[in-house]
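Supplied in structure tokens, the structure appears directly below.
Removed from the display is one protein chain of the complex; every other protein chain stays in position.
After this line comes subunit A, so read on.
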Amino acid sequence: MSSPSPDRSSSEERFTESSGRSAPLAHMIFNAAMAVLFAALFLRAGELPSSMWEPLGASSFPRLVLALLILINLAIVAKEWRAFAARSAAERGLVGRWAWRHRLAFGVLGLFALFIFAVPWLGFAWAALVFLMLGQWLLGARSLKGLIIALAVALVFSFGVETLFREVFVISLPRGLFG
């Protein structure tokens, strides 16, 4: 598992060993895209106004950071290129197998995105209720008992949370078109 921890990236070696050129290729695409994006932002930052009484102005600090970001991204691309050239191609179907292995994560992410976009329309409570039910079903709550527990959890963390915030904290969560 990769995580915020500084020393928890040991999966890198294992992954790169087994994935042939895929890992360096993924890095090269990602870092090259970042370098292009930051170069465009660097140019845009040049349009920011300067100030009469302030030597640095609004653009200097972000441009300094963006310049360093461009350099580091290019350095990573160069480093990964060497790794790419030194390795043989990965076996066919690797990407498909990787995507299949991550199907639940992508499923949850898709549901989460739908939930977030539904909040302004359905309101927090209804959107959360549907998300919690579907999310728990997707992750394995399929039996009758599991579904009853899922419904109870969904009600508490959707309508229950909305009521708590409205009545106790006087914060109105989005009510949506039906609110």
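Everything that follows uses one rule, which is that a residue touches a chain if its C-beta (ideal position, glycine included) is under 8 Å from a C-beta of that chain, and two chains touch if they have at least 3 such contacts; residues count from 1.
As a working rule, contacts and distances are computed from a predicted model.
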item	value
Protein name (UniProt record) of the chain left out of view, among "Fe-S cluster assembly ATP-binding protein", "Molybdopterin synthase catalytic subunit", "Xanthine dehydrogenase family protein subunit M" or "Putative tricarboxylic transport membrane protein"	"Putative tricarboxylic transport membrane protein"
Options A:V36, A:A89, A:L104 or A:I148, residue touching the unrepresented chain	A:L104
Residues of subunit A (touch criterion as defined above) contacting the omitted chain	1-9, 11-12, 15, 26-27, 30, 38, 41, 44-45, 48-49, 51, 53-59, 61-62, 65-66, 68-69, 72-73, 75-76, 79, 101-105, 108-109, 112-113, 115-116, 119-120, 124, 128, 131-132, 135-136, 139-141, 146, 149-150, 153, 157-158, 161, 165, 169-174
